[in-house]
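Selected chains from the complex are presented in situ; the others are not included.
Going in written order, the chains are labelled A, B and C, and every chain counts its residues from 1.
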Amino acid sequence: MNQEYLTKLLSEVREGKLTVDHALERLKDFGTKDLGFATIDTHRELRTGYPEVIFGQGKTPDQVAGIIEFMLTRENNILATRVNEEVYLKVKEICPEAVFNPLARTITVKRAETSMPKTFISVITAGTSDLPVAEEAVVTAEIFGNRVERVVDVGVAGIHRLYNKLSLVRQARVNVVVAGMEGALPSIVGGLVDKPVIAVPTSVGYGANFSGLSALLGMLTSCASGISVVNIDNGFGAGFLASMINKL
Amino acid sequence: MNQEYLTKLLSEVREGKLTVDHALERLKDFGTKDLGFATIDTHRELRTGYPEVIFGQGKTPDQVAGIIEFMLTRENNILATRVNEEVYLKVKEICPEAVFNPLARTITVKRAETSMPKTFISVITAGTSDLPVAEEAVVTAEIFGNRVERVVDVGVAGIHRLYNKLSLVRQARVNVVVAGMEGALPSIVGGLVDKPVIAVPTSVGYGANFSGLSALLGMLTSCASGISVVNIDNGFGAGFLASMINKL
Amino acid sequence: MNQEYLTKLLSEVREGKLTVDHALERLKDFGTKDLGFATIDTHRELRTGYPEVIFGQGKTPDQVAGIIEFMLTRENNILATRVNEEVYLKVKEICPEAVFNPLARTITVKRAETSMPKTFISVITAGTSDLPVAEEAVVTAEIFGNRVERVVDVGVAGIHRLYNKLSLVRQARVNVVVAGMEGALPSIVGGLVDKPVIAVPTSVGYGANFSGLSALLGMLTSCASGISVVNIDNGFGAGFLASMINKL
């Protein structure tokens, strides 16, 4: 419960404009919308500055569409992640302007202009197979109002590929670095730039990769500084955090 | 072997009503029914107060139906978990009144009224994707004769959603809290109520979730008190234990 | 923040007895005591019915003594777990009536009589080496006002030892079962009683025990019902939860 709201409420109670019972009632369902299968956090933007995002995995097409239907009653841009075409077709019925990005597995609905900072975010991938995760980060950062520059397939096996892009990378305000296998690229980037590096391990690889574990552990134990890590394949989390930092 | 039975048997032997050989014979297959592929524990209700429940995973439709067929010769309510529609169709042939809950993946046959305590159980989920596991807990608690209140999608990312339901939660005699990802919700609930919290980690999540491991470890190492944990996705176990506690 | 307090505060504001600023101020540090290195939760008993317990591991003797010193200004019984003799000697200086249990590694200060239910808790150990963890559970349950019955060294390698105690076990309202190695004892107890079983895996064992992992996984995947699990070696957690259930 944010402070202004509480102050106002207390003032109204004091001034007799509001009974104690009414005040209690108001506090009861403050900031949520109950859809039966989901409790939408309508208070989130007030509290965190960002609207709620729909994590599509494990939700039925009807559930995703139901949540979007409610969100359309409000003004915010809408982002759903980890969705497939089946979900999109359901959403399209109620929201024809929804955009599906099959590589990123996202649905977006652009409904408001967001102020865009002059600085930009770089999204760097170690290999071609890391592109879906990177694209989720890109879509996320863009829908939240950021310019993004992609740097593709510059992994450590041919590190001069990164050097060729270094001046671009060094201009970014924050870098998202996406890598599978041994996940060494964030260490290299972290040793070359003076800006935050958000490392995203991917499940790209096989054998001792153990579904992204090798990249995850490698990034966590990086000998370079200025690096932090999000969950394996969590392009959304990286794009969101990059946006947050870019807009500071 | 429970004591009354043994006392009676010994008395009958002493009084000459029963020969030693007959007594030995009676003790031989006491409390089981052999179906060839399964040995049903007919003694369980006497011993534990609860009839046997069918764990459907790894059993063929014929096996599940065969066990239910035998159980129908007795008076108890019947519960089968981890079953799919194919199993249900087989069961329906011999038991048309069987009820299939596709979300909970359960079959129930209501055959007796169970005395219902005045207190109730809350089943709380962190997210929409945790609903199937929660529903298994609900079905289980209900078939064993309990009132259940659902609190849906109140995970820690918007914790005021839980606060809105807090007075309900605090009235429950025991709380089942179902959460995937980092599994933090039981810690929060445990810090707010003075009743037992049964934490159910779910396999909802990806990457470093490792099929529910992150939620499981998080719940086991909770800094709040009054919390205990059941297996990942084990809605049945939580509902059963909640019923046991609710009926104390 | 509990409802009565809020109602009263709102009423006072409404009646003009309290200014809005004062009300805000009161809500500011409500229910805590800041010791610099620790923020004591003075509100906990109101909220959860139990006073805060000191987890001694990782705290210096001075820190533990400092927290106890503050607690002595209040009325509650005091319990500190995971402490050694060095901590005890420090505490004794400011609180001569403190009792140290070296087996359980606890410090207790008995300052108030707690109402004791007629029912009791059983604490059952699989082996002699599990005794320290069991004793932590016993001390915890007793300081919170419960009668406890110990059943010692009745592990599954000689399961008739348990059968000899079965009538006692069956009278308990809730059973704490402490076992290391393969951790099978809770499954057996769970199959024989109709009351909740709180399983405590211990790190007793070697090799594939992996510091209690084998017992932990075994208890989580138990085929018996009515069982839930706390952290490895968490005697306190089990004793606390058992007390909570015993007092329902």
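Here, contacts are C-beta pairs under 8 Å (C-beta built on N, C-alpha and C of every residue); 3 or more make two chains touch, one makes a residue touch a chain.
All values derive from a computational prediction rather than experimental measurement.
All protein chains share one sequence; of the complete assembly in this entry, 3 are displayed, while the total copy number is 8.
Note that in this section only the chains that are shown with their structure count from here on.
Once the centre of each chain is set as its mean CA position, subunit A and subunit C turn out to be 40 Å apart. Averaging Cα coordinates per chain places subunit A and subunit B 38 Å apart. Residue positions of subunit A with contacts to 2 or more other chains are absent.
On the subunit A side of its complex with subunit B, the touching residues are 1, 28-32, 34, 36-39, 41, 43-44, 52, 55, 57-59, 63, 201, 203, 211-212, 216, 231-234.
Interface residues of subunit C, counted against subunit A in their complex, comprise 3, 6-7, 10-11, 13-14, 16, 20, 23-24.
The part of subunit B that touches subunit A in the complex is made up of residues 127-129, 131, 152-154, 157-158, 160-161, 164, 204, 206-209.
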